[in-house]
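Left out: one protein chain. Kept in place: all the others.
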Amino acid sequence: MTSNLHLWLIPLLPLIGAAINGFFGRRSSKSAVTAVALVFSGAAFAMALWIVFQFSSLTLPHTETLATWIQSGAFQVDFAFYLDRLSLIMLMVVTGVGFLIHIYSVGYMWEDASFYRFFAYLNLFMFFMLTLILASNYLLMFIGWEGVGLASYLLIGFWFTKDSAASAGKKAFIVNRIGDFGFLIALFLFIKHFGTLNFEQLFQSVAPMSPETAGCGLLTSIGLLLMLGACGKSAQIPLYVWLPDAMEGPTPVSALIHAATMVTAGVYMVSRSHTIFERAPMALTVVAIIGTLTALFAATIGVTQTDIKKVLAYSTVSQLGYMFMALGVGAFSAGIFHLMTHAFFKGLLFLAAGSVIHSVSGEQDMRQMGGLRTKIPWTFWTMTAGTIAIAGIPPFAGFFSKDEILWRAYQAHWIYWAVGLFTAFLTSFYMFRLWFMTFFGEYRGKAEDAHGHDAHDSHGGHGHSGIHESPKVMLIPLVLLAILSISGGWVGVPAALGGHNEIEKFLEPVFHSEATVSGQPTEAPEPQTGHSTELLFTGISVVTALCGFGLAWFLYYKNPEMPARIAVSLNGLYTTVVHKYYIDEIYAAIFVTPLLRGSTEILWHGVDQNIIDAALDGSADGALEVSDTARHMQSGNIRSYAGWIAAGAAVVVGYMIWIGTR
Amino acid sequence: MNPAQMPHAADYIRILPELVLSVFGIIIMLLDPVVDKRSSQRTLGFVALIGSLAAIAATYYQSCSTGLGFWNMVQVDSFSTFFHYLIIAITTVVILMSFDYMKVQEIRAGEYYALILFGAVGMVLMSSAVELVLIFIALEISSISTYILAGFRRRAAISSESSVKYFLLGSFATSFFLYGVALMFGATGSTRIPDIGHALATAPIPLLAFVGVALMFGGLGFKVAAAPFHVWTPDVYEGAPSPVVAFMSTAPKAAVFAVLLRIFFEANAPGRLWLIWIAAALSMTLGNIGALVQTNVKRMLAYSSIAHAGYILVAYAVAPQDGIPAVMFYTASYAAMNVGAFAVASHFGGAGERYVTLEDYAGLGRTSPVLAATLTIFLLSLIGIPMTGGFFAKFYVFKAAMGANLVGLTIIGLLNSAVGAYYYLRIIVFMYMKESEKEAPVSPIPWGLGAALTISLAATLYLGLLPGRVLEYASRSIAGLLH
Amino acid sequence: MSEPSMNNSILTLVTFIPLAGALLLMCMPRRDREIRWFALAISLVTFIASLHLPVHFIASQLGYQFEVNAQWVASPNIHYHLGADGISMWLVVLTTFLTPLCVLISWKSIDERVKEFFIILLVLETALIGVFVSLDLFLFYFFWEATLIPMALLIGMYGHGRKIYAAVKFFLYTMIASMFMLAAILWLYAKTGSFDLPIIQAAIRAGNVENFTAAAPWLFLGFFIAFAVKVPIFPFHTWLPDAHVEAPTAGSVLLAGVLLKMGTYGLLRFNLGLFPEQSRSNAWWIMILALIGIIYGALVAMVQPNMKKVIAYSSVSHLGFVVLGIFSFTQAGLDGATFVMLAHGVATGGLFMLAGILYERKHTYEISEFGGLATPMPKYATFFLFIVLASVGLPLLNGFIGEFLVLSGAFQSRPIYGILGATGVIWSAGYLLWMYQRVFYGKVTHASNTALPDLDVRERIALIPAAALALVMGVAPLLWLNAIGPAVQAALAPFGQMASKLVGR
Amino acid sequence: MVPLSYYLILSGILFSCGVAGFLIKRNIITIFMSIELMLNGVNLSFVAFAAQWHALSGQIFVFFVMVVAAAEAAVGLAIIIAVYRTRETLNVDQVNLLKL
Partner (left out) sequence: MISVHLVLFLIFGAVCVAGAINLLAQSHPINSALSLVVVMGALAVEYLLLGAEFVAAVQVIVYAGAIMVLFVFVIMLLNAGAEERTKGGSYVAMVVGIPGLVLGSGLLAWVLVARSGTDAVPAGALSGSPKELAPLLFHEFLLPFEVTSILVLIAIMGAVVLASHPNADQKKENA
């Protein structure tokens, strides 16, 4: 049965919250603001739960059309919402994690002057994110797509008096726009060739098409363009540069937007469009390659970062790379699985990091931390859970999803698997590095240096009272998320480990079509690679993770002075990596600077002023010059005038005689 | 002498306006010595005003009984009555604006008003005369009176200079015209325009006729300031008293344009097209180009009048049924706006016409908004902005030209009117957008000037919003010329 | 008043109420307060009256509605022929919508020669409305020229800086250009004996206009040049920044909001309507110019040191979208083009109002003079951001709909055009957000700016409608598109096979 | 018997001399005289053409022209006197306050 689920309410509720806080928050008390924000985001979460509870009675996919949005000729776009198992998972993740982070933020932002603004933005983000998820056509999805970009712009630049924050926000928006450019073109291709943007219609018309094995056909180009969009949103090479800067935003924002939800929109979008990608192997390959490279590349950078949030940021980029690698090898469900677990543990890690920062009054440099284990135990333990999860050590969530991905990657091509594995090693290394540097050894910072490097982050009120555990309101979400990141992976225990991969089965109906497409790895594991092989690989990845832990322990716990020496010994490489391979500088040198200089010198001063305007003014002056000379006909001398008249008469006479004699 | 040879009452009706005007002119001459000097200006002014009004009435009376008169010397039809109305209206407005001017400039009123009226006689006669010699005499009447009027600011050297320039060059050109008449007479054996028309209608046209037309065009072209016979205009207009300029830049021109219409269309003079084409293009261009850098408003308007003569000439190059109404409408609207503009200039100039440069006009929009606004409207009309007579005038002319496939000439004309916009705009710019460092004093508007401005303003706007009636009247009067 | 008669007279009313108001204003004594209120009242009345149009507009019915057709001058055969279709109707409403806001925004900033100012403003409004509703070529030209003087006066009398240069440049530039159009109009009259647009169209379609084929390219150019300067299309655009920078706020609002639309409207109505073949054969280079306009305008806008110049060049860029859409000859393209006209009117109008508000406080537009303004004036910053986002083309705000449709239309006609045009999406985000950052973010750079007062009630009243409309247009564009669609279909009728190649199957 | 064209030529010569005089003479009065010379030339051709067409009217024209000439002379000389008063010279080349 298709009971009306009022899906439109889910995005709308946060929007209402945003509106209320936006318009009246300034004048109302913080508690009121909190109430509004939590109630509305919570309501969205509640609705999501309600839907889940009547899941059995649902017939998915389920579409609800609200109204027509745009109509031009035969082309029409509706406000219509689309719910299937894929969007359901996303819905749960977003509303759930989102709600938790809302709660956390209450504590984290309490001291901030524009508390209400923060929650207005946060709710706004929820609205757009949920629209993105529940959209039933690409244009509606694009609303969410752009909207979350806006929200992240606002939230990254939340402390706009800090120039770095403002520029980071702008950078994020513009880089995203570059991605959106690709997205738009893809939409135009849809319109041109299929005349609609509605998922169901589109995929129906795509389904019968056969895969474009050779060359770059329509679907391939669409796929690549969509991937460009995804690169922007999900911070993949070459458009990942904005994400690390985005850490300028408040930590909850980093957790919600730049770890758990928004950055995964690209993954969601690609798997949403799997029907197209499956028929565009070349595009898929590109996705896989980009994913793999990003994963490795970001991980290497992460190894050298000392800012706790930067480390997490690069790890996010790297994990997203994993997901794309999964999508690229056609393991959409695995990608989504990792998306979910990643949402849990990365959200957790960020919040915990926030809690750490909070406790050391805004310090973010790990070199200024250490030995916090005892001082902030709750944070320590929750963070530990997250670290283990991301490192991929069983039975924590990250293990299952990552293992799934590696396994499927191997089936596609062993190189993916190799790189993935190495990345996994790096991941666990830099995560434990962070863990050791933060919580073990002696405290290296100055506790009394209360007011951290930015006035807002350091809740200056009671910051100076040394290191202290965060308030309950912040710890509860931590704990919940910790639980999730421990248990979250159990829904996807592969058959090899005696589980039966519920998530896989759950998503079956969404991605079932891939089974029909030839030349793609299918769900059922091939005969020649039985469970034993899979188990072997599992073992390898676990060992890798442990190696990472071991190295971190050796370098950052056993003899902490060693990293410095290593760094000195391979100076050139190290500095390059520390400076993130100078990518930002290169981009600036290649694109930004020439663009500005060129526009100023060539276009504006050159063309506009020195050519066009110069020509205009020149002609005007010319006219005046002519006039000035012409007036000398008026010598003021009667006889000259008579001369003109006589000559004129003579000419006229001559002309008339000529006419007459003709 | 048998009564058959005596002129009938009808004949006198044919020249009724001329009679009325001359009578009043003579009355003024007679009154001048007897009235008290201090009040002479206003008294005589009133007499002149009454005279011109009476002449309008006379024209109306005359228009009811059209036809030939005085043994085919004059022809009264809707064509000539149109110009009668126009010329006498101009005279009225000029008289109105002169009331105050006379007082300010301390000019003897007697001869002034008489001369204006007598000049009007000549012009009116010109527009209804169909006999070249009569036209010549009428032309001389109007010219000589304007020669004198131009020199009326006796204490100003430039005034007498403009007078002598106008006089010498004028008679020089007139003698060209006269020679043309002579050759025309030699070619056709007649000086009556209709007869010439018949004679020339039958080919082959004697070569003398061509030369005659050329010389006549030279003479008349001088009077309407058409290139290349335009050189005198700026000097004379700059030196002459403003009301006189208002008068002589509109009324005689209207009359002479009427004569040109008769010559070209009624006497169907040969070789019209390219002669006009070149003269028109030259006038427009030289006029506008010359005006661009002028700083003296009167001189600028003089150049602009050259340009406008060019626009009007364009209409001579086309088929009569399109051209004649266009010319008539243009002369009318040009009269309205130009008289208005010079009325403002004459008032603003102050004693001795001291304030005539653009700088003096700076800030007028503040010091005297009404005066500035009125002048603005006249200038807009001169540019040819909609809702003003000037717009429709230009429009009809160029419509006619386009109708005759004179695309080139049309484009030249349009571009010219666009370029011309610059210098009119400059005055507006100075009035509204510049702050004057030395405020030119503006005396309150006297009722005479006020009336004059109101009339010309009303005319400009009327022609700009409801041009239909005037245009119909004009096109009805084609019949009088085309036999 | 009974319905049909109301429908016949409504356009006349809407067009001439402002003029009547101006005339009354002339007679009023120079008491600025009363004058302001009176002007506001008049403009509001006009707006309300103009709302009659969308209310009684019958979307389903093709062709012009609310028509009036009376003879004005017998010979030449000039008719007082007014009528509106979906396109012109909305442009009229846009005009009447913006004018009250202009009045409000000029409330304080115009403190001398107030009477003249509002007289000019109202006269300008009449002329603008007239341009959009006149179906008689002569009448159209009449109003077209009539807009010049009030605008030039606004710039020259109430502007600042090189105001005179700007005013004269604006005037002469457009005047000279429109002369070519007049020539073309005259030619058409000479050959068809009528100025009536539908009649001439019919005559051309029927092919009984002698040697039309020979002249058509030139006629097309004649119209095109006039409109291209007004739009402004790429090489003719340099008057715009000057005019904008020097103009008073109200002037800029109307200039960007409505005047530029005259050009695009003309292209749509006359170049497409009268010369379909020429339009199609010339489309390729016109679209290229449009693309240059989009990208060029954006790049130059990016590096402008002056707030108003940024917005001015952004207009060049946005109007490029309109032209691109018009010459794509697709339903989507023309729908989008029309929608962009309206959206740009609202958004850029709003931006100029905001810039003006800042100018009232600081008497400069130099971006370097500002910085960190979000701290002292948060409300202002919020409004500004909102409008900026609308003009950046964020979905659910009005900028997006039009641009999207235009680009998809362009993409259908020639993919590469769509792709190049779509880069505008990136640029616009670039220059506007950068300007926004430089003005509002960071610490307050000039001590004097710390005390800047935030928006007062009047200013908010002026801004809220614009902002609200930007949102409504983005969420419910159908309210507009429903009326625009049929009009566009009619405009595309001559492009038969192209029109059939609409989006969708 | 004299070919009429002789008379016309003579008149033409006189007219041209008049024009030439206007162009080359500097004394205002002399210039004015050359105008009279032109008129005389015209008169001659009027009479000649009258003879050509056996039309008496030609002579009437001459009569009128003379009257006009007389009137012009009266006014013209008065103007010249006026100029002389203000400028103290009769040299046209120095009567050029108004120019450009």
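A, B, C and D label the chains in the order they appear, each numbered from 1.
The rule is simple: contacts are C-beta pairs under 8 Å (C-beta built on N, C-alpha and C of every residue); 3 or more make two chains touch, one makes a residue touch a chain.
Quick caveat: nothing in here was measured; it's all calculated off a predicted structure.
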Report task. Please work out which displayed chains the absent chain touches and list them by label. Result -> A, B, D
**Report entry** Contact with the hidden chain (one of B:27, B:54, B:207 or B:465)
**Finding:** B:207
Query raised in the report: If the hidden chain were put back, which of B:170, B:186, B:403 or B:448 would touch it?
Result: B:186
Query - On chain D, residues whose C-beta touches the chain left out of the figure - result: 1-10, 12-21, 23-27, 29-30, 32-34, 36-37, 40, 43-44, 47-52, 54, 56-60, 62-64, 66-75, 77-82, 84-86, 90-94, 96, 99
Query raised in the report: Footprint of the hidden chain on chain A, which residues?
Result: 633, 635-637, 639-640, 642-644, 646-651, 653-654, 657
Query raised in the report: Going by the touch rule given at the top, which residues of chain B touch the chain that is not shown?
Result: 5, 7, 15, 22, 25-26, 29, 37-38, 69-71, 73-74, 106-108, 111, 114-115, 118, 121-122, 125, 131, 133-134, 137-138, 140-141, 144-145, 147-148, 151-152, 154-155, 163, 186-187, 206-208, 211
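In this section, only the chains that are shown with their structure count from here on.
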Query - Between chain A and chain D, centroid-to-centroid distance (C-alpha), Å - result: 98
Report summary line: Chain-centre distance (mean CA atoms) for chain B and chain C, in whole Å, is 43
Report summary line: Here the gap between chain C and chain D, centre to centre from mean Cα coordinates and rounded to Å, is 65
Requested in this report: Provide the list of chain D residues touching at least two other chains, using ranges where the numbers run on.
Outcome: 19, 22, 31, 92, 95-99
Query raised in the report: Among the residues of chain C, which ones contact at least 2 other chains?
Result: 172
Report summary line: Listed in rising order, chain A residues that touch chain D in their complex are 631-632, 634-639, 642-643, 646
Query raised in the report: Inside the complex, what are the residues of chain B that reach chain A?
Result: 164-165, 168-169, 172-173, 176, 205, 207, 209-211, 213-215, 217-218, 221-222, 227-229, 231-232, 234-235, 270-271, 274-275, 286, 289-294, 419
Query raised in the report: Along chain B, where are the residues that touch chain C in the complex?
Result: 365-366, 369, 380, 385-387, 391, 395-396, 398-399, 402-403, 405, 407, 410-411, 414-415, 417-419, 421-422, 425-426, 428-429, 432-434, 467-468, 471-472, 475
